[in-house]
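Missing here is one protein chain; the remaining ones are kept as they sit in the complex.
This part shows subunit A:
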Amino acid sequence: MTPRTDNRAWLLVLPAMTVLAVVGLVPLMAVFNYAFFDIFTLQSRFWVGTEWFAELVGTSDLYAALGRSMLFSTLVVLVQFPLGIGIALIIPRGRLTGSLVLMLVAIPLVVPWNLIPMIWLNLLHPTYGTVAQVFDAIGFDFNYKFNAVHTYALLVTVDTWHWIGLVVILTYSGLSAIPLSYYQAARIDGASRAQVFWHIQLPKIRPVLLMALLLRVIDSLMIYVEAFGINAGGPMGATAFLSLELGEEINAFNYGPAAARSVLYFLLVLTVAWLFRVAMQREVR
């Protein structure tokens, strides 16, 4: 079924594009504009050309933040994908248990983001936190405030708690699209469970997995509220991700440098998305 060619269809897309232009395109252009100015108040500003960019690219600061962000995204992907795919594989198809498990993993998705650090820090509260008491009992000295490894462990755990549902739902969605006849054919050929996974399931869910990967990589690059709530970028800036450093500049009213940072940050995110799109198109073809 090939779609019909008709340029009047643009009229149907127009309302959506108009709203997006107002809340997306116009502010983006403003950011781009600010990046070339030194801004004292928004009424008095001075053209500084590419000075902010030169400053950013010239110091190691930006690369360090980029490195930290990429480390976090890598950890997130390495933990959440095997786990999420594993869960999706064992969810029984089309039964009550199946919908119950999907419901369960979706619950953290509806928790407001600034409450997530609250929930987890409660567990680690020295007087009434359950997890803190367990750690105490087994004599494990968990110190997320001053130990960078522990901060990362906590952040990855919290992020996994929050987002594992999305990976499971997307993977499950991909798995349910595989026709039963594929499995029957595999059974007749005497394929093992692992062979079915590697040769039937994995290739079939690759496009959905790419989509999930894109969303997880981008959203983990954007992490702000949770990382800020848990340790505000500490200890010693060990978890000061791109978005946190940007937030800091904005809070300090350094609008020019903040805008320059935003432009680079946006370009980075866009590049990642574009790479994924190229990969996806190859996948569909």
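Note that in this section contacts are C-beta pairs under 8 Å (C-beta built on N, C-alpha and C of every residue); 3 or more make two chains touch, one makes a residue touch a chain; residues count from 1.
Going forward, contacts and distances are computed from a predicted model.
Participant: One chain of this complex is not shown here; going by its UniProt record, which of these names is it: "Trehalose transport system permease protein SugB", "Xanthine dehydrogenase family protein", "Cbb3-type cytochrome oxidase assembly protein CcoS" or "1,2-phenylacetyl-CoA epoxidase subunit B"?
Facilitator: Missing chain, per its UniProt entry: "Trehalose transport system permease protein SugB".
Participant: May I ask which residue of A:Ile119, A:Val149 or A:Ala252 touches the chain that does not appear here?
Facilitator: Result: among the candidates, A:Ile119 touches the missing chain.
Participant: Give me the subunit A residues in contact with the hidden chain, please.
Facilitator: 1-10, 12-13, 15-20, 22-24, 26-28, 30-31, 34, 42, 87, 90, 97, 99, 101-115, 118-120, 122-123, 128-130, 161, 169-170, 172-174, 176-177, 207-208, 210-211, 218, 221-222, 224-225, 243, 246-247, 250, 255, 258-259, 262, 265-266, 269-270, 273-274, 277, 280-281, 283-284
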